[in-house]
Every structure is written in structure tokens, then in C-alpha cells.
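Removed: one protein chain of the complex. Kept in place: all other protein chains.
Chain IDs A and B follow the sequence of writing; residue 1 opens each chain.
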Amino acid sequence: MKRLISKISILAVAISFSYSVQALELNAVAPEFSLPKLGSMQSSRLSQYRGKVVYIDFWASWCAPCRTSFPLLENFFQAKQKEGFALVAINMDEEIAAAQRFLELYPASFDILRDAEAQWADTYGVETMPTSFIIDKKGVIRHIHNGFAKDDMADIEKIVNQLLAEK
Amino acid sequence: MSKTLVNRLSLAALALPGLIQPAQAGRAEETYNSDFQYAHYEESGERMKVDVFELSAAAPIGKAFSVSLDLVRDTMSGASPMFNVRDANGQVKQQISGASIADQRDMVNVGLNYAMDSVTIGLSGGVSGEDDYLSRYFGTNLSWDLNKATTLSASASYAFDDVFPTGGSYRKSKFNQQYLLGVTQVVNKNTLIQSNMTFGYNQGFLSDPYKKVFVENPIGSPILDDTRPDKKFQWAWLTRYVGHFKSLKAALHADYRFYVDDWAWSRIW
Partner (left out) sequence: MKKQSFKLICIAFMLVALSACTPVKPWQRGNLALPQMALETDAHEAAFRIHAFHSKEGSSGGYGGGGGGCGCN
């Protein structure tokens, strides 16, 4: 009986150590961020992309679904870039070398920014790795995507095409 | 011709709740995996030698399912202990079987996993067969991620084994059940701990048909057949720690397991 009580109390203590994240809601205005490009001093701001449909992807080199997503997103970005589609991938790695090694294996022509202090991942309410936000031409969040699977690409293409067609 | 039954535990031993899937394809990776291992086990002197060949493959199906297949072949040779006897000096010596045997165990195991948002359910089952032993088993396991820091697991596994020793004319059976309850907790970004409790219940023919017992001051013959009770209850509690050390670029694993059963065996390691 004593053992059972101690086991239950341990479990209760463990459960109490969960964290809660305030995720951004759909149709909220995407918070304006200013983050440096990976490996440079130059910064990019979200407002630079106003007027385009923006796909913001929070990623890290250790995240398994990111290995699936990067090649697919690169193809999609190259196809849709001229239509006004922008892709911003925000890296969350603790060490920049890990991100650079990942990019050697999975090259990307879209913007890679770095959120070393995790300030913006917190503000955007990132709950899994990766998490992506699709922002319309007016800067409003229209879709939040947790995780990534190969089949998700079709959904993403549909939403982006829909948003590109909007004024 | 002497073998040690206990050394060739049925797949019930490997079909532990939440079977350690050698190849794992999950929603996260979405890759096809296959893996092969060769292992060699040897005891001193003329005793047991085992060669193990294991082949596994796993594949994702759709968005949430994954399936796995494991094939194992053990080939065993060597002599094994039959009974202990006191020699002329009063020392207890182990009597080894004279002959060297060669035996083979083949096993097939299949598993199916279904991953939902925070719960994963698995089903597995298989068959393991040798000249004198047949095991059919299946099990189910569940894993529930409460808050990305705490995961609860529960599983149940069942094995139906038949024993039909060479040189004997009987076929006896046994039934094993094992239940597991566990919790895995992310302590901080460098540390994990897991604690599992298992309850096992074995019924049926639990003796080793190839072993004997030497009795001092016997009533009749001093050498009797190994006869064990037909019920056994086991309880085990395992706690594991995994910690990452940045300066060493390595992880430390420490396991502590406490085991007790109603045959008055207990193990602490």
C-alpha cells in the first residue's frame, strides 16, 4: 500500500511539471519579427514580405520530419516564387554548426533565419518541431501546421494557391 | 543429449510488453528500415555456444500505421549442466552432460503500430519453434504522451508454449502472462528517466525436462527429475536513467532492476 502511494505521488509530481504554451490563434495578425539570417549580421523582418503569401517554418537540424519537409518545400518554393510566394525558415538549433551541416545535406534557396534566443518561437507558440504558419498577403495567420508528413504537401499547396489567388 | 530449457526461453522473453522493435518506422521518420545483427554467446569450457542471426524490417503504411517483421535464428551447441552433486571432498560440483548437442531455434515476429496524436497502440505476435519447444505469443501495448514530458505506457502479453522433450514421449504446455505499467519522464533537456513495473504469471509445466536434482540422503534413487511448481508469480521494477553530457558528447545509461518471485528468487542488478 505504501509503495502504491509513493508511486502515485511520483506520478503526480511528474505530471505537474508540464508546460503550457499560448499558441497563436488563426486569423490573428502574425507578430512582426526581426531576426538575423543564418551566418550573417543582416536581419530580415516579417513586414518585408507584406504583399506575398508567406510560409514560416520553425525547424531544427535534429528534427526528423524536417528532413522530409526541406526538399519538398524547396521544390515548392522554386515553383511558386514568381507568383508571390515567400518561404522563411527559422532555425532553432542551439549550435549554428548543426544547422549548417543540415543545410549542406538539404540545401535551400529560401531565407533561413536564426532565432537563437527562442524569443519568437515562444511568441508564435510553437508546440512541436517543426511548426509552420501560413500568412496571407495582409499579414494574417491563415493556417498553423504542427509536424510534417510527406502527404501534408498536398494540403499546403492547396492553401497557398488559394491565398495567392486572393487580392 | 542434454539441453537446458531455461536457456532457450520462448519468445515470451523477447515478446516483452512493448516489444523492442529492432526496426522502427514511425510517423516521425516515414522511412523504410531494415537491420541485421549477428551475435555470438559463449560459456567457458565445453558449455553452451550460441550464434544468433536477427533480421528486421519496418515500413510505414499511410499516415499513421507502421508494420514490422523480425526473423531470428539461434543455433546452439555445447554441453549444459544437468545437476549438482557433492564430490568426495564434500565440495559441490556441477555435472555437465557428456554429449555436445546442436539445436536451432527459429522465430518470426510481426508487429503493427497505430500512431494517433498523443497515443500509440501496438499489436505484436509471433511463433518461435525448436525441436522440442513451440511458443505462440501475442501482445498489445499502449503509449500515452500526456504533455510531451510524461509518457505513460501499459502493455499485456500472452504466450502459449508447448514442451515436448527429445527422448521423452510427452507434450506438456504452459501459459505465460505479463503486464507492464510504466512512466517515462523528461527531467530536463539532457535527462530522461523511465520506471516500469511488470507482473508476470506462469502456469503449467514449468520444469526443465533435461535437468535432474541430486538428493542427499534419499528415500529411493538420489537422482530425481527436475520438478517445479506449476504456478509462478513474478514482479519486477526497473528504473532507468539516460543523461547527456555535452562536454563528453556522450550519453550515460544506468539501469536498476529489482526482481522478486514466489519461488523465493530475487535479483537486484
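By definition in this document, a residue touches a chain if its C-beta (ideal position, glycine included) is under 8 Å from a C-beta of that chain, and two chains touch if they have at least 3 such contacts.
For clarity, every value in this text was computed on a predicted model and none was experimentally measured.
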item: Contacts of the hidden chain among displayed chains; value: A, B
item: Where the missing chain touches chain B, by residue; value: 6-9, 12-14, 16-24, 27-28, 35, 37, 39, 41, 52, 54, 56, 122, 141, 143, 145, 148-149, 151, 153, 155, 178, 180, 182-200, 234-242, 244, 246, 250-251, 253, 256-261, 265-268
item: Hidden partner interface residues of chain A, rising order; value: 3, 6, 10, 13-14, 17-19, 21, 58, 60-66, 92-94, 98, 118, 121-122, 126-131, 146-148
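One rule holds in what follows: only the chains that are shown with their structure count from here on.
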item: Chain A and chain B, separation of their C-alpha mean positions in angstrom; value: 43
